[in-house]
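Sending over a structure as structure tokens; questions will come in a sec.
With one protein chain held back, the other chains of the complex are shown just where they sit.
After this line comes chain A, so read on.
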Amino acid sequence: MTVTEQEITDYVARVRAALADLTPDRRDELTEDLADHLTEVAAEGEGTLVERLGEPETYAAELRAAAGVGVGGGRNLDQRVATAVVRARGRLRAIDTRLGPPLGYETASDFLRLLRPGWWVLRGYLAAMLVTVITTGGSFGLLPRFGGELLAGLIMLVGFVLASIWLGRRSGQLSRWPRSAMQVGSAVLVVFALSALMQAEDRMRYGDYGYDPTSVDNPYDRIRDVFVYDSEGRLVENARLFDENGNPIRLGYPDCKELAEAYANPVLRAYPYCPDRAPFGPRGPGMPARPTVGPQPTDTSTPSETPVVPTPTSTPASPSATPSATPSGDPTPTRTS
């Protein structure tokens, strides 16, 4: 007999291991005679069991199929959960060892273990910030404050960080409930940190810290009146402004009483509303307002501004009164081909 007792025992053990997902009763029922049967097989031939029967796992699969037992059939919930946990742990361990080398460590958990003191410090800071948010009612910056007090906040920060480190170093000695409480607390802090981070990110991206510097200033808002001058420097009265579509351009507002009465319809009003306030020309800005619309030259006023004002009495509203405008016209440019 070339097959030893030990070989048979091992073979049976491996077959049973491959059927581990069955209920114990079912598995025993399937394999109770297996050792005897294998002894029989061993007695009547040459070679090892594996050579004659194949691998125990293959044997188990064939046995399962022939006996009409499906994979995972007949298992209760506890066993299924246990199997799932074992499988998940195995998978995690595989990921752990696979991620290790790229990080320069045997396993990823070796690397993460080195970061633990860093987490303890961060945990203390997060706890201080949580207290800051609670005591100051929502608004917070980067430094902890206790009820708005920065110094008290900093003292609290130091205390919390030291406490967190102390707790971290002794977490292995804690009994079950304190440890669970600490884990729940850490989870709360992580959630708080993530939400605060999102909030800060939003504020940074939109530059919105409560002050909105956007300008709604219109450069023409401060204009009260419009004064049109011709090329001779004479004030054009009763001028009207239009845009390219023919719509009247309304700027400023008439605050000369006599004019407001004269033109009841605001659309019909022409510029300037108040000719007395013209910044240049014969009418200096410092001149007192006159009741008459027609310009009355004063002899000595602002000689430097417009020296060429020969006939200020003529109605300046008519453009034909200024012959000097025509020479400025360009010569016919059609010659150039």
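Simple rule for what comes next: contacts are C-beta pairs under 8 Å (C-beta built on N, C-alpha and C of every residue); 3 or more make two chains touch, one makes a residue touch a chain; residues count from 1.
Operating definition for what follows: contacts and distances are computed from a predicted model.
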Can you pick, from "ABC transporter ATP-binding protein", "Cell division transport system permease protein", "Anti-sigma factor" or "Transcriptional regulator, PadR family", the UniProt protein name of the chain not displayed? "Transcriptional regulator, PadR family"
From A:40, A:106 or A:202, the answer for touching the chain not displayed is A:40
In terms of residues, what is the contact footprint of the unshown chain on chain A? 29-30, 33-34, 36-37, 39-41, 43-44, 52-53, 58-60, 62-68
